[in-house]
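Everything on this sheet refers to the single structure shown next.
For this depiction, one protein chain was excluded, whereas all remaining protein chains were kept in their positions.
Showing chain A:
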Amino acid sequence: MATLQTRATARLMMSPAVILLFLWMIVPLVMTLYFSFLRYNLLMPGTEEFIGFLNYQYFLTDPAFFTALGNTLMLVGGTLLITVIGGILLAIVLDQPFWGQGIVRLLVIAPFFVMPTVSALVWKNMLMHPVNGLFAWIARSFGFQPIDWFAQLPLFSIILIVAWQWLPFATLILLTALQSLDGEQIEAAEMDGAGALSRFYYLVLPHMSRAITVVILIQTIFLLSVFAEILVTTNGGPGLQTTNITYLIYAQALLQFDVGGASAGGIVAVILANIVAFFLIRLIGKNLER
């Protein structure tokens, strides 16, 4: 029953947010697109010229791009694997009644609130240090050779750190989904003689599937842009072993000052993210209709 007047008011109330967000999105994006067709290096001012798709050609045929793309996929995929499987198991445990449940829940979600630079440095120095780190001490006390994490398994080390940060997110969302599961349904299945595993497979997992999809999609959006963890631990190295697309473009822009090339890379990153976003938006949009 919105009258014409309230509708006008509503539009007025929305406009500041909408206009600012529109400008925020469109202005830099158009600029990136424009720069991506220029030869434009901050170290060589005055040499800007239109070069068509040459930046894209350089960026997409650079071996570094493929390494970075592979690393990005490994980083996203590895982190998703750990957090989704770990999240499901953790959610199931946290859903059981036990003493101190509330406190354990707080302990489990804590890593999510730790700023990326802190978690990366604490893990790198105090846990994964090959000589004085805690992991090295544990390995030695069991008689193993300590792993030099960032030299031997640099990408996996970063995956571990990022997974630690995102496990709470997955757990919390899956736990929320789990708690809305109908207890009587489970009970009925139990009475019909369904074992724990088949109860999980036929009842719990389908019930959680939507939440799992949401976790995967939202995490993917954020994981495509992992940056601080790489910057403070490895600077993308050794070599290019921990350079993801985000870090590659950052290096091209702010370390090599190649505005044109970095812009072309930026557009590629936007396209990659949009593929994921497309599915996420549809999923959430469907939910909105209900």
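Definition applied: a contact is a pair of C-beta atoms (placed from the backbone, for glycine too) under 8 Å apart; a residue touches a chain by one contact, two chains touch by 3 or more; residues count from 1.
As a convention for this text, contacts and distances are computed from a predicted model.
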Record-based protein name (UniProt) of the chain missing from this complex, from "Cytochrome C", "Sorbitol/mannitol transport system permease protein", "Cell division ATP-binding protein FtsE" or "Sec-dependent nitrous-oxide reductase": "Sorbitol/mannitol transport system permease protein"
Residue among A:Ile88, A:Val108 or A:Val204 touching the omitted chain: A:Val108
Absent-chain interface as seen on chain A, which is shown: 1-2, 6-7, 9-11, 13-14, 16-18, 20-21, 24-25, 27-29, 31-32, 35, 90, 93-94, 96-101, 103-119, 121-127, 132, 134, 137, 141, 164, 167-169, 172-173, 176-177, 183-184, 187, 210-211, 214, 218, 221, 224-225, 227-228, 231-233, 245-246, 249-250, 253-254, 259, 262-263, 265-267, 269-270, 272-274, 276-277, 280-281, 283-285, 287-289
